[in-house]
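All protein chains but one are shown at their positions in the complex.
Let's turn to chain A:
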Amino acid sequence: MSGQTLYDKLWNQHLVKQRDDGTALIYIDRQLLHEVTSPQAFEGLRLANRKPWRLDANLATPDHNVPTTIKERAEGNSGIKDPVSLIQVQTLDDNCLEYGIEEFKINDPRQGIVHVVGPEQGATLPGMTVVCGDSHTATHGAFGALAHGIGTSEVEHVMATQCLLAQKMKNMQVRVEGELGLGVTAKDVVLAIIGKIGTAGGTGYAIEFAGSAIASLSMEGRMTVCNMAIEAGARVGLIAVDDTTIDYLGKRPFAPTAEQWEAAVADWRNLVSDDDAQFDKVVTLQAEEIEPQVSWGTSPEMVTGISGQVPDPLAALDETVQRSHTRALEYMGLQPNQKITDIKLDKIFIGSCTNSRIEDLREAAKVAKGKKVADSIKLAMVVPGSGLVKRQAEAEGLDKIFIEAGFEWREPGCSMCLAMNADKLGAGEHCASTSNRNFEGRQGYGGRTHLVSPAMAAAAAIAGHFVDVRSLPANDATHAQEA
């Protein structure tokens, strides 16, 4: 019998019951909650007169609807001007209070985007099953945890039973071998992977990211990669546990106590795929071939390198692809064969569960330091992923670098990644965004999103159009990923 993949191990460690019909009951160690996908789940519990199975498995924080201006946030929930958003955030507060679930409220310094908060608190640990009513839950797989997004019915199911009804996925390994070039980051790696396998390439699979280029990434970088597994169609992204993982976890509030630490670490060391494990599919990329990426279309697979150009839809062989490319170019207001560096920007967004951690802000700050945002840019904003990231960035003086360069320095939340709060694009505006989705209307009605790394977004802010971050003088940008 061949060995087990990391996914197989995690699955087996949480299998409560395998049913004859192919479904299984999987035990869930951690559920993260936010205001958008939980109210109907709590309501369902209430209507059925059920109680949460295990309170301490849940951790909540509002993130999607919260305003990010410092002035509004100073007012707490009353700073939320949209009455519908306010009700949603208050409903989360009320539900957590009623059921006794721990919540980091709007002005708690630990509040932030759930996928930044969980790992930062050590509430995400290797070997856990982690779920959240949010597709970017794949992020937590960076710790060797089995983590994926679920719908609201499933949120209610997990609250009521501590289990999820699941079917085992297939195993895919995506290997990135070699050394990343200077100025090429985790974001570029994952965009290049999506460009290669497509947005449905990982459907039905749990993807384990491996290879020397992945192993060399920091935890922040690994989270960026796993975060976007869903943009390749895979609910689960995973990375094996190693020293980098363990070093990150020490002394975090929810991490194991001193007396449990050794046993935990010994257990975590097994969270790697066996040498003889069999994957259903293996895809390999060469790190040296990856350049800074920019998306040009309305699906994350519509992406190319900074030295590339917008494709000609008629060059596509498949008719369905031709039609989507044509539609995408029309929506994006771009011409076939237009150079990527000729795309002018209106707004810049540095933030989201993909790229709002301290390392992301450091990379962007290195590029922005001593420079000015171009006059043609209407708004350039930096939105830290959590209150603690914000505090750390301020301790390092990054906020000053951004403010002096002309960026707005904001309070933590999902912000313009999906524009549920007031931060949004106007119709026709082009945005260099460090977020994860460039769907039509995602960042605002008629808005045009280009997905990039934090360094590339900062460089675009300074130039007013896309530039190759590798072409900037060595003293500011090119060592970005070594932070």
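The rule is simple: a residue touches a chain if its C-beta (ideal position, glycine included) is under 8 Å from a C-beta of that chain, and two chains touch if they have at least 3 such contacts; residues count from 1.
Here is the rule we go by: contacts and distances are computed from a predicted model.
The listed choices are "Nodulation protein E", "3-isopropylmalate dehydratase small subunit", "sn-glycerol-3-phosphate transport system permease protein UgpE" or "ABC transporter ATP-binding protein"; the UniProt protein name belonging to the chain that is not shown reads "3-isopropylmalate dehydratase small subunit". Checked against the full complex, the one of A:52, A:67, A:112 or A:149 touching the unshown chain is A:149. Checked against the full complex, the candidates A:235, A:369, A:390 or A:410 give a single residue touching the omitted chain, namely A:235. Shown as candidates are A:96, A:128, A:146 or A:458; the residue that touches the absent chain is A:128.
Across the interface with the omitted chain, chain A contributes residues 13-14, 16-17, 19, 21-23, 25, 27, 29, 36-37, 39-40, 43, 48, 50, 53-54, 56, 64-65, 82, 84-85, 87-88, 91, 102, 121, 123, 125, 127-128, 133-135, 137, 148-154, 156-157, 160-163, 165, 167, 199-200, 203-204, 230, 233-235, 253-257, 260, 263-264, 267, 299, 320-321, 323-324, 327, 418-420, 437, 439-442, 445-446.
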